[in-house]
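Apart from one protein chain that is not included, each protein chain of the complex appears where it belongs.
Chain lettering (A, B and C) follows the sequence in which the chains are written, and residue indices restart at 1 in each chain.
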Amino acid sequence: MSDNDLKPEEFAQAAAEAITDAQTRDFREAAQVLANAGLCGVCAPEEAGGLALGIEFALPIVAEAGKLRLQWPLLETILIAKALGGSALAAELASGARVATWALQGSLQERLAGQARHARDSDWVLVADGQGGGALLDLGSVEIQEDGALDPEHPQSWLVLDSAKVLAELDAATFAALQRDSHILIAGFVNGAAEGALATTAAYMSTRVQFGRPLSAKQAVRHLLARMRMLQEASNAGIQRVLRTDEYDHVRSTRPILVNALASAAFVLEKSIHLHGGMGFTWELPLHYALREVRKFDAAFGSGSLARQVGQDFIHSI
Amino acid sequence: MSDNDLKPEEFAQAAAEAITDAQTRDFREAAQVLANAGLCGVCAPEEAGGLALGIEFALPIVAEAGKLRLQWPLLETILIAKALGGSALAAELASGARVATWALQGSLQERLAGQARHARDSDWVLVADGQGGGALLDLGSVEIQEDGALDPEHPQSWLVLDSAKVLAELDAATFAALQRDSHILIAGFVNGAAEGALATTAAYMSTRVQFGRPLSAKQAVRHLLARMRMLQEASNAGIQRVLRTDEYDHVRSTRPILVNALASAAFVLEKSIHLHGGMGFTWELPLHYALREVRKFDAAFGSGSLARQVGQDFIHSI
Amino acid sequence: MHMEKNPAIPDAAAGPAVYRQYARQWLRANLPEHMRADSVGYRTPTLDECRDWEASMYAAGLAGMTWPKSYGGLGLTLREHLVVNKEVGALAMPESVSSIGKELAGPIIQTVGTEEQKQLFLPRILSMRDYWCQGFSEPDAGSDLARLRTKAVPEGDTWRINGQKIWTSGAAKAHYCLLLTRTGTVADKHRGLLMFAVPMDTPGIRVVPIKSIDGKESFAEVFFDNVEVPDSARLGAPDEGWNAAIRVLSIERATNRMYRAWRFECELRQLIAACKSDPRLATLLDDGYYQRRIGEVVGEIDALKGLVERTVDHMMAGNKIGARGSLTKLFWSECHQAFAGLALSIVSHVNPRSSALAQRARKAFTTSYLYARAETIYAGTTEVQLDIIAQRIMDLPKDL
Partner (left out) sequence: MHMEKNPAIPDAAAGPAVYRQYARQWLRANLPEHMRADSVGYRTPTLDECRDWEASMYAAGLAGMTWPKSYGGLGLTLREHLVVNKEVGALAMPESVSSIGKELAGPIIQTVGTEEQKQLFLPRILSMRDYWCQGFSEPDAGSDLARLRTKAVPEGDTWRINGQKIWTSGAAKAHYCLLLTRTGTVADKHRGLLMFAVPMDTPGIRVVPIKSIDGKESFAEVFFDNVEVPDSARLGAPDEGWNAAIRVLSIERATNRMYRAWRFECELRQLIAACKSDPRLATLLDDGYYQRRIGEVVGEIDALKGLVERTVDHMMAGNKIGARGSLTKLFWSECHQAFAGLALSIVSHVNPRSSALAQRARKAFTTSYLYARAETIYAGTTEVQLDIIAQRIMDLPKDL
């Protein structure tokens, strides 16, 4: 793809339309809709039918998925299609024929991997091989155990890998680069979720009248919303920054901004639910889906272990 | 003392008067004023000239000292006079002839002790002996190193104990009981400081007019003040509770409530200063003295180490 | 340790230690294992199991502590109530399935009910024969009762009621609704509010459950469509019932669920025990972060216990509780909600290879995290409590 005028932000609108369409369909049909809109293969090479664009073009897509609370492993499929290079496997993902997810915990070596989204519906799963690289597995060859405690509709999946069938292997460099990309996209996804929740909540507070005035007239409400906006904007700015190399063309560490995005998104979502009052505690208000999703990613990164790791890394760098 | 109708809270008013008087005098005169009002020997035995009252009677005195920001080692002198029993040393403290402070860190064994308040002006200092007990030292026999970084007027003192002269020894049981009492009084002191700051701040917010209305009319201000009040009241209630044994007559652990009091007092003082705006950042507004005092005690208990210890203790108790 | 299942109910005069020991022993001997949330054998109890458990607690002298003997209570003081609450809190038992009856309807009926109503309703609440639900909130009114629309019109010896309620807990199972209506128009604002005890099987009542984010359907919308009740269903004169409710709510905010501080501690114990049962989770307990946060939580729990015990002392000394219940509600809800986040972060480390106790904790504390979203909302939001503290406790002027 040689269209140099293409801007990442232009992808958001098109992505939003495809995602909204996909949300009205079943899992397989959604794959077709998302793939046809070019989303699944946005970073896959052209020979695999992809758009061969950088991760900065996947970011607005994934942010929209977060905002719209898409229940489909879009960021995983985009990333895995990218990592598989020009192979036939990548083409299957880019075309929507297959769907891949990523088990962010465990490894092939441990024979247990976990925190994969939508494992029951997907075809393939990427796992760490336990030696620095990654392995793409056929989900038909693994035993899926679901844990619906946090999200009964979209449970966290654990995969028993005793007889796992490996479809492809990623070397350590490719897998490390992919993990870096995943941090950016996951941060973008949860930040998108926060942005969506904030917009919903601000709108609700501005129209919901109590004692003759909108709730947004109350300073306590205004200030809380403003603080949420500050966190969401800061996190967003940090994510944009990590896409770019520094003046010396060095890549930047992606973990700090993922730590920040996960914490800020959880805060924004929790407070959004709180501000909705009784309504916020109902299943009907969909913000809880986003909160569950953020908490699942938080768990996948060891819930605080990531922040600790960032701290250790920084300490060791001095 | 056999007056069973005596109530601890009645001590507050009398203590406030003596403390206010003491604050107009130099260190030695203050000792006389405080001793004459019965404050120094409130818990010392009658044979030492004390009132032989329980620690619950020292608490309101010390809370007033916190509220009024008394710069004098009153809680230390009260406690050490109590621990010294009927000795002549106790009588010297109860009478105001001598003043004692307590180095809350280090030990005789380490030959270094620290975090003693007003060491330069006091006569004696209590330190841990390093084997579970305590030792009362003559301050004339130790080298005092002052660290004024946090409080140039009332620096934190470190004591080099290479040639320390021991005046009295406290056995492990007495020293442990005294540490327990110290937790209660220090919690009471910092909570008193928070209570005083809160009253000052609420009054200021209620009279300071901006854009034609008192600042307390702003919900953000009201809510912050209310939150400060909640923390201060909760901490206060916790301190009162720890004075009493449980239904089975067991003493309660004092550390958790000290952790809580130190954290809440720091929050209340920091926010009090913030709410005073530019005025809050001036030396003239005396709240910063209280904040320094709270931070000194916080440092003396290892700044977070105490909370960690409470956590470890609770974990081990399961 | 051997626990006798049916020790004799002690005389309260024997003192709090004896009563507390009795409560502790009885509760631990009698609570079925599968109803203990911290047990690996736990399963969500049925309504009937909860009812039977609470009925047996009542029979054992562990419910209705402060209610008059003439209406089935024990006629004791808040002191014994607190003693029992401490032991209720210390054991991971289910929440009451009759809290509206015991905490709201009962006290209101004691205040404004006729002797007949007291005889009829009160003993049945304690013995778990009747459940109640609360019909105060309305879709457009929120906490602004001046906007209440549900209307009660007198027709001879009966009243005809039309309107809609929301956030009605336990409506589906309730026998009676403690219903707030107005006799005039919305222009009357806070005047003309009338309270009823409405049997839920009265024709014209329709209950539509609301699913909450913790997956439960414990509250509902309730529609009243030409519901007719006799005048004997009326609780007090117009405004009398609601005024009583305001008083009861303010007292109850302070005295209700006093066990919370002790249950909070019980949850912390459960969390730590679960970690200790699993080698991988046990390493979290060596992490300074969790140690420190747990230490802070222990300090908060002690402060919370202090607030609760001080409330009891205060009321036992004959003082009005005033707005001070807001301090306890706010402090508890904020600390507990933060704890729920901490607990979630710990149980997020559970995987299929973790111990059974860890698996149980994973379920319990994940649900608790979701449920805790409501803790800063119900019974007066955080913002409402802060307003109350600013205005009624601190007396901060809004304008000069």
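We adopt the following convention: contacts are C-beta pairs under 8 Å (C-beta built on N, C-alpha and C of every residue); 3 or more make two chains touch, one makes a residue touch a chain.
Note that the structure is predicted; figures quoted are calculated from it, not measured.
J.: For the full complex, can you list every visible chain touched by the one that's not shown?
T.: Displayed chains contacted by the hidden chain, ordered by label: A, B, C.
J.: Out of A:132, A:286 or A:311, point to the residue that touches the absent chain in the complete complex.
T.: A:311
J.: Hey, which of A:44, A:62, A:89 or A:225 is the one touching the hidden chain?
T.: Candidates A:44, A:62, A:89 or A:225; residue touching the omitted chain: A:225.
J.: Please identify which residue in B:21, B:56, B:129 or B:147 touches the non-displayed chain.
T.: Of all options in B:21, B:56, B:129 or B:147, contact with the hidden chain holds for B:147.
J.: Touching the missing chain, which residues of chain C?
T.: Its contact residues with the unshown chain are 287-292.
J.: Pick out the residues on chain B that sit against the missing chain.
T.: Here the touching residues of chain B are 105-106, 112, 114, 145, 147, 149-150, 152, 158, 160, 210-211, 218, 220-221, 270, 273-274, 277-278, 280-284, 288, 295, 298-299, 302-304, 308.
J.: Against the chain that's been left off, what residues of chain A make contact? List them.
T.: Against the missing chain, chain A presents residues 202, 205-206, 209, 213-214, 216-217, 219, 222-223, 225-227, 229-231, 233-242, 247-249, 252, 256-260, 263, 304, 306-315, 318.
What we mean here is this: only the chains that are shown with their structure count from here on.
J.: Building nodes from the protein chains and edges from chain pairs that touch, which of line, ring, star, complete or other describes the result?
T.: Contact map by chain: complete.
J.: Where the centres are mean C-alpha positions, what is the separation of chain A from chain B, in Å?
T.: Their C-alpha centroids are separated by 51 Å.
J.: So what's the Cα centroid distance for chain B and chain C, whole Å?
T.: Centres of chain B and chain C (C-alpha means) sit 39 Å apart.
J.: Can you list every residue of chain C that touches 2 or more other chains, as numbers and ranges?
T.: 383, 386
J.: Which positions in chain B touch two or more other chains at once?
T.: Residues 219, 223 of chain B touch two or more partner chains.
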